[in-house]
Structures are given as structure tokens and as C-alpha cells.
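With one protein chain held back, the other chains of the complex are shown just where they sit.
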Amino acid sequence: MGHLEIRNLHCSYGADDILKSVDLSVDRGEVVSLIGPSGSGKSTLLRSLIGLTPPRMGTVELDGEEINYRNRQSLRHLRDKMAIVFQQYNLFQNMNVFRNVTVAPLKIKKRDKGAVEKTATELLDRVGIGDKHQAYPDELSGGQQQRVAIARALALAPEILLLDEVTSALDPERVNEVLDVIRDLTRDGITMLIVSHEMSFVKEVSTRVAMMDAGSVVEVGPPEQIFDAPKEQRTRDFVGKILRH
Amino acid sequence: MEYDFQFAKVFTELPYLLGGAWLTIQIAFIAFWGGAFLGIFGAIGKVYGGAIARGAIGAYVVFFTNTPALVQIFFLFYALPEAGIVLNPLTAVLIGMVLNSAAYLTDILRAGIISVRKAEIEAALTIGMRPLQVLSYVMLPHVAKTLFAPLSNFFVWLMLGSSIAALFAVEELTGRAINISTSNLRTIETFVVTASIYILLTIIASLFLSFIGRTVFRVKAKVM
Partner (left out) sequence: MFERIIEEAPRFFTYYNLMFVLGAMWRTLLMTLVGCSIGFTVGLGLAVLRRTSAAWLRPARYAAILYVETFRRIPFLVVLFIVLYFIQPIYSGASLLAIATVAVCLMSTAFLSEIIRAGLESVPRQQMESAEVLNFHPGQTLAWVILPQAWKVILPPAVAFVVMFVKDTSLASQLGVVELTYAGKILVNKGFSPLLGFGAILAAYFILSYPLSRLGAHLETRLGTSRNT
């Protein structure tokens, strides 16, 4: 039994079916990257998993327990264990860095203040923002904001981390500082689902890669298989296109 | 409370009320265009004028936008006779509303003038446009875009604001409502019907103005 079991997941946005039967099984501690052409449903899958665009059909099991996306309690339980980092960082603009990281554990989980602040300090040090606790998001560069967003997502010690194109909005010279942080996290054994266009990074950190096209997963396998010996034609086409340059 | 609503007594007066509504529209129209005429001079003076002109226009705007139109009209109506100028009620209301709306429109139009950035004009001149072309292809579309919504909203606002004319016995919509209610004594019914006419009137105005905005000025204006 995997850490996360996705079966026959469907999701529509308005009249459009974005996800058409997604099946994917992710083991504990795995780093699974989703690749595929834009519009293939990678981001929607992540948003769907965390309940922002609830699935229309299909099941998602977390540790063998099915998530009921229509039930508030079940959704809260899910979000206690799963965190997401967005492309646009989405830090709370009205809170400083430290507050962004501590607000959920303090105010929502009502955890001990001393412990929360200690964890937050450690996390911010780890992502290299240790000297900017009092800064507001609009005073930081994109790369810095994204690293704070990662620290915020980790503050509740999630078991699963979803990373939704976290480097796509960054200036090229800022991409590596964020990738370094993520690379560091993969050593922790936290389960990760990554949507990224940084193919060499995907190749390097992923335990498995899932190729998505037209709303479903067409091929899953270790990076060597997907990038060097893809079995599906669509994977071959896509990989051929992106690796040519 | 036992209250026996009798709307029939008001509905028979509907043509009379609608006649008042027509005067409401006319008053709003005069207040708008009279105010716009003065306001254009005010706005141009405020932007391009010398220190004295700017100061005088500023004082005018600040005074008229910080005091109630009703008291301004009271002042015209009761104080001017002291100086030998006797105005009939409608004239006093119209003058008061024009002076008042001129102040607001000076501010609105000024924003429009400022919004035409210098750079755009210079850019247009450097690619060889003649001043008249600059005016019609660069400045006016830009001004229309920034001004159409606030001007439209202001007109709707004037339609509602013109109800103060009733307090000077002018027989516009509210004035006629007062007349009816004092004769048929169905006050609530009369004013509810009157309110409905105002709602209808402003909705029609809003729809009409957004239509004009879309078709003539190519502005997607959300009118109140």
C-alpha cells in the first residue's frame, strides 16, 4: 500500500475535463515528478489532491484512508498532512516573513509558542532567510519569497509536499537557490510530488517520473526509463522535444 | 400594526408622476451639461492655469464640495433677494445644481486631463501626427476611457440628487410625490411607487450609458 493512492481521478473546471482518469501510486518517501506538455493537467492534479479544485470522480487514499473532499473534517485532516507550494509563492502580503511561517502552527494548530518559533527559526535558517524575519514579502526577491513559502509549508511538518512549478515565476538567476533548497529537502524522506520544467533537476532528484498528457498519466517509471528509454510514443515525443535544446 | 396598503390610489396618478420624472431627467441634464461646461474651464485652469487661477478654482471646488447643495440653494434663493436678485424656485435650483456639479466635474475632468500622459503625446507627435490627429486618435480615446465611467455615474447621481428641487416646490418626481401624498394621504404607497420609478429610471440610464460607452467610445464601463 502506497503513501498516496490516486485511482481514476477526474476533475473538471467549468465545462472542461482537465483530468480524465488519473492513476498514480506514490510510496512513502518517494519523490515523484510530473512532466508533460502545458495543459496536460499536472498543476490541476496537485490542486485537486489538496482540495482546491475538488475531484469530480475517483478516489484518493492517504495511508489507506480515503479522502472525502466534500467533508470539511476529512479535508482538514488531509491538509494537516499535505502541504503545497505555489508557483506565485502566495505569501500573506500583510504578514512579515516570520509571521507567515508561524501563523498556521500558532493560530490554527495552537501549538506552543516557544516550540513554533524555534522550528520557524530553524526552517528559515535552512532555506537561507534567517536574516530577514521582519521583512515583508514585497521587500523580498522572488527566490527569497519562494524559499519563505517552502518554509511556511514545512512549518506544520507535512508528510507530503506538493510543489507546483515553484521556479517558473523566478528570474533565471534565482532558480538555483530554490532548487538547492528542494534538493536538500529530498534527503529528509518527505514524500514529494513535483511539477517542474527543470528537466535536469527532475532527472536528478526524482525516484520516479510520471508523464502526463491530456489529463491522464501515460507512463510512470524511474527517470532513466522516462528520459532515456521511454516506452510510450507520447513520452518519446515530449522528451525528444524538450531534450533537443 | 394593521395597515391597509392601497396602491390603486397611487397608480391612477402614475402619468402625473412620470411627468415629474421627465422633469427630473431634464434637471439632471441641465445640471450635468451646465456643470460640464464650467467644469471644463475649471479643469483646464486647474491644470494649466497660473497660481491665481489655480488657487481660485481650488477654493471654488473645495467650498462647493464641502457644503450641502441644499444649503447652497437656500443661500441663492433667500440671500440673493437681499442684493436685489429674485430667482424663481426652479431657476435657483438649476443655478445651484449647475454650480455644485461644476465643482465635482472640475475634479473629475481634471483627472482625465492628467491621465493623458505627456509621453504619449510626444510619441504621437514624433511619429508625425498632426496636433488634431493627436487630439482625436490619442487624447480623446484615452480621456474617454478614464472619464466615461465616472461621468456616467455622476449623471446617475445627479438624477437622484435632483430630488432636492422638491423642497423648493419644483414639480419634479419627488415634488409631485409630495403633492400626491398630501392629497390622497397614502404616503407610504406614494413614496414606494416613487422610489420604484427612480430605480427604473436609474437602471435605464445605466444601461443606456453603458451601451453608449461600448458602442461610441469603446469603453467597457460599469455604470452604477
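Residue numbering begins at 1 within each chain, and the chains themselves are lettered A and B in the order written.
What we mean here is this: contacts are C-beta pairs under 8 Å (C-beta built on N, C-alpha and C of every residue); 3 or more make two chains touch, one makes a residue touch a chain.
Being a predicted model, the structure only gives us computed values, none of them experimental.
Engineer: So which of B:Ala79, B:Ala123, B:Leu140 or B:Leu207 would be touching the chain we can't see?
Structural biologist: B:Ala79
Engineer: Any idea which of A:Arg79, A:Arg111, A:Arg183 or A:Arg236 touches the chain not displayed?
Structural biologist: A:Arg79
Engineer: On subunit A, where is the contact patch with the chain that was removed from view?
Structural biologist: Touch with the absent chain occurs at residues 50-52, 76, 79-80, 83-84, 86, 88, 90-94, 103-104, 107-108, 136-139, 152, 156.
Engineer: What is the set of subunit B residues that contact the non-displayed chain in the whole complex?
Structural biologist: Its contact residues with the unshown chain are 1, 3, 62-63, 65-72, 74-75, 78-79, 82-83, 160-161, 163-164, 166-167, 174, 177-178, 181, 187-188, 191-192, 194-195, 198-199, 202-203, 224.
Keep in mind that, in the parts below, only the chains that are shown with their structure count from here on.
Engineer: State, to the nearest whole Å, the distance from the C-alpha centre of subunit A to the C-alpha centre of subunit B.
Structural biologist: 55
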